[in-house]
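Here the complex is missing one protein chain, while the rest keep their positions.
Presenting chain A:
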Amino acid sequence: MQLFPCPFCGPRSESEFHFGGEAGNRRPEGFRAVTDGEWAAYLHERDNRRGPASEIWMHMTCGEVFRMERDTVHHGAVRSFALIEGGGDDGLAH
């Protein structure tokens, strides 16, 4: 069992969490002005970095949505940031 840090609840089992995607994957604005290429990139293209990654997660039991820094090599969860407390102000939340 791996523990993930919920910014509100503290350390909880990974099974209580749901992956929300890479942080910073912003939905293209502009409705009809959005090209199919931009839309396809939003839906399908991912950086999928090796090593340190910044991701959006949801803690299913309390409903907290947050950003977590995690390493995709050793799977260590480094730290988490509550979006409600400014964790997304750097533009990394989507």
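Quick notes on this structure:
Throughout what follows, contacts are C-beta pairs under 8 Å (C-beta built on N, C-alpha and C of every residue); 3 or more make two chains touch, one makes a residue touch a chain; residues count from 1.
Operating definition for what follows: contacts and distances are computed from a predicted model.
Taken from the listed names "Sarcosine oxidase subunit gamma family protein", "Protein ImuB", "histidine kinase" or "Hydrogenase 4 subunit B", the protein name that UniProt assigns to the chain not shown is "Sarcosine oxidase subunit gamma family protein".
In the full complex, chain A makes contact with the omitted chain through residues 1, 6, 8-13, 15-16, 60-64, 82, 84.
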